[in-house]
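Other chains of the complex are left out, but the ones given are in their true place.
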Amino acid sequence: MKTDETSEIEMTSHAAAAAPAVATTINVAGASPEISSNQDGEDLKIVLGEFAGPLDLLLHLIRQEQVSIYDIPVARITEEYLRYLQLMKDLDIALAGDFLVMAATLIDLKSRMLLPRDPLAEGEGEDLTDPRAELINRLLEHEKFKAAAQMLWSRATVERAVFARAELETDKQNPEVAVGLFDLLTVFQKILARHKEEVLMEIEREEITMADMIDRLRNMVRSAGELNLFRFFEQARSRRELVLAFLSILELVRASEISLIQRETFGDIVARSMG
Amino acid sequence: MKAKEQRVEVTSDTAEMREVVEGDALDQLPPEREDDSAGLAGQIALSASELAAISEALIFVADEPISARTISEVLRIGQDEVQAGIEQLAQEFNARNGGLHLREIAGGWQLATRPEHHEHIRAFLKSRPSAKLSLASLETLAVIAYKQPITVPEILEIRSVQSPSAIKTLLDKRLIVAKGRKETVGRPMMYGTSKEFLIQFGLKDLSELPSIEDFEDLAGGAS
């Protein structure tokens, strides 16, 4: 079972054939799955409840068994817990490791509950605490956050019913993408990946000549009548090509085939055909 | 700008925008007080109703909740005066019982529709409620909201899980942001909730969250 999403599994027709039998035997965690009558059983879709983590499952079992969270019958709950994991396994559902860790914790707890108290430790007054104490505290803490999550959920639901205005012209004129710290890192990683790829490609690519570059520039300017030089430079795949691109611009300016225009200081430079 | 301390806005072409705004739209406008841009030093004398009207206009134009402070800076008018003006305006808006209300959210003011009209609005926008957070993400968010600033290992410990995928989801959705490093071994990154969190959950600020102890009764009683 994935921890993030409600698990949905579609079983093949073979499994579907066996479905009614399975259906009567599935009764784990007290959950009584409802199976609508199988009309001709080509597909079987199983929808499992969502447990956001092992503590969720454990809380569910405790509630299911109607036992006190302060006095968990460890053996019983452990058994139920393991049955649930077994069901997941039978259904071939990948379980997050978290659930197995909790299983180990429970088994360990169960065995410690069975052991007689160490008389020496008792003498020191240290082992008087219930071995379940830590788990109980965790569960209580978890219940609080679960309730908080529920509160957030209802807030979000109300909030989703409230709408802000549509986008205005002034927003579009000022399109904003908020960038956080991690965006900076993500962007950097992308650049590094891109860089690596380009280095690899460069080895194989055929080298462009000065004449090729002049032709490319000439064609680009002619076809559009005007060309932003930054766009032209961006096509350069290596430093060598960049140098060639620069030289080809100088060459065409010298030959009076193009003129360069810069509309504002530090603004983009545009090449225009003089033909 | 969202979550001031954490974010930088990105835009493709600011120069262009200026031209459009200044060139096109605004030339057609009737001239306004001429001393506005010149009189950086002096305050502008505005009547209460003018102040309210301009605040309303700015709140409408702002693409996210706008604070009284921002408005007071733009208009060069005392913040208290602006705050009082907006509160008055909000009362009027809300007494009007129209389609809009003026509310305080995420440290600013915003005009928004009323929840009771959501079905008609959805029918018109043909929108469905936006993607919901998974239960795991929601529980993780609750832990972060109440324990911030908190590190990844601490979150995982509380939730008894090993996968940080829910934390990553929250980061991707911009509901949480980095909040510096913890001065312990390895200096792990700490996380807290963002301004976007306040907006999506309709909170003025974090103090509006009920105390975590309030959930204790619920928790204990459930068993």
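The letters A and B name the chains in turn, as written, and every chain counts its residues from 1.
The rule we apply is simple: a contact is a pair of C-beta atoms (placed from the backbone, for glycine too) under 8 Å apart; a residue touches a chain by one contact, two chains touch by 3 or more.
Small disclaimer: the values here were computed from a predicted structure and weren't measured.
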Query: How many of each chain type make up the complete complex?
result: A x1, B x2
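The criterion applied here is as follows: only the chains that are shown with their structure count from here on.
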Task: Would you tell me which residues of chain A are touching chain B in their complex?
output: 3-5, 50, 52-56, 62-63, 67-70, 96-98, 101-102, 138, 140-149, 151-153, 155-165, 167-171, 173-182
Query: Along chain B, where are the residues that touch chain A in the complex?
result: 1-3, 6-12, 14, 16-17, 20-21, 25, 60-61, 63, 110-116, 118, 121, 125, 129-130, 132-139, 141-143, 145-146, 158-163, 165-166, 169, 171, 174, 177-178, 200-203, 210, 212, 215-216, 218-220, 222-223
